[in-house]
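With one protein chain held back, the other chains of the complex are shown just where they sit.
So, chain A:
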């Protein structure tokens, strides 16, 4: 488990990192190292140059503003969990990062690293999609914003260009009142076999005024369960409506089976987890 030879460079600024990427198209950015380094040790990834951006102060801010929340790309999971103002305005973030992997990973892994790695079973992917996150990126040509709906292109592939750096992730405020993330973890790896982020607002009679639901792990890619949202809006949130929404939501995904878990199993799991997530919010 020893990686192939590579050069290591610590970037002194984001622009420094962009310059390094421009010089070596095969270079990879490193943050917490809990996705890239295992791949390098398995020799599945063999970048000639690793550019460390995990220490950059400009990527490590959490900014809770009146109309938005910004989380720098190099903010670690445990820092999100421990940030009280953030937990107040977007509780789903704390819920999610608290069930990612194990304490070691949560103390090293970063929100931006997870987003850029784009593992289709990433817990945060469901939150990014459900909450309409905006990905702020900078490249040689300047800065741009990528919407969550456009971010996940294929497994491990995002809309981030190879010469761009993810600066951070922004969420609009206010986000719906009731939020949860619920996952059915793979018994060995802890990865989400199905993880559901549900953000719901409802009135005094439990009639849903807003529903934002996304599923990670179960499908080929994380996906937004739009049909479930459309169905729920205006409905009363009950066990029955949750079940119907879950069915519609699961239908929105595209599933592929593997040796252990056939596609039908994954789809059913998506349905069950959407229902449970919704029920927990009522």
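Simple rule for what comes next: a residue touches a chain if its C-beta (ideal position, glycine included) is under 8 Å from a C-beta of that chain, and two chains touch if they have at least 3 such contacts; residues count from 1.
The rule is short, and it goes like this: contacts and distances are computed from a predicted model.
Engineer: One chain of this complex is not shown here; going by its UniProt record, which of these names is it: "ATP-binding cassette domain-containing protein", "ABC transporter, permease protein", "Carbon monoxide dehydrogenase" or "Homoserine O-acetyltransferase"?
Structural biologist: "Carbon monoxide dehydrogenase"
Engineer: For the chain that's not shown, point to the residue among A:12, A:43 or A:107 touching it.
Structural biologist: The single option touching the absent chain is A:43.
Engineer: If the hidden chain were put back, which of A:53, A:93 or A:118 would touch it?
Structural biologist: From the options A:53, A:93 or A:118, the contact with the absent chain belongs to A:118.
Engineer: Which of A:105, A:149, A:185 or A:221 touches the chain that is not shown?
Structural biologist: The missing chain is touched by A:221.
Engineer: In terms of residues, what is the contact footprint of the unshown chain on chain A?
Structural biologist: So the residues of chain A touching the unseen chain are 28, 35-36, 39, 42-47, 117-118, 120-121, 153-158, 220-221, 256, 258-259.
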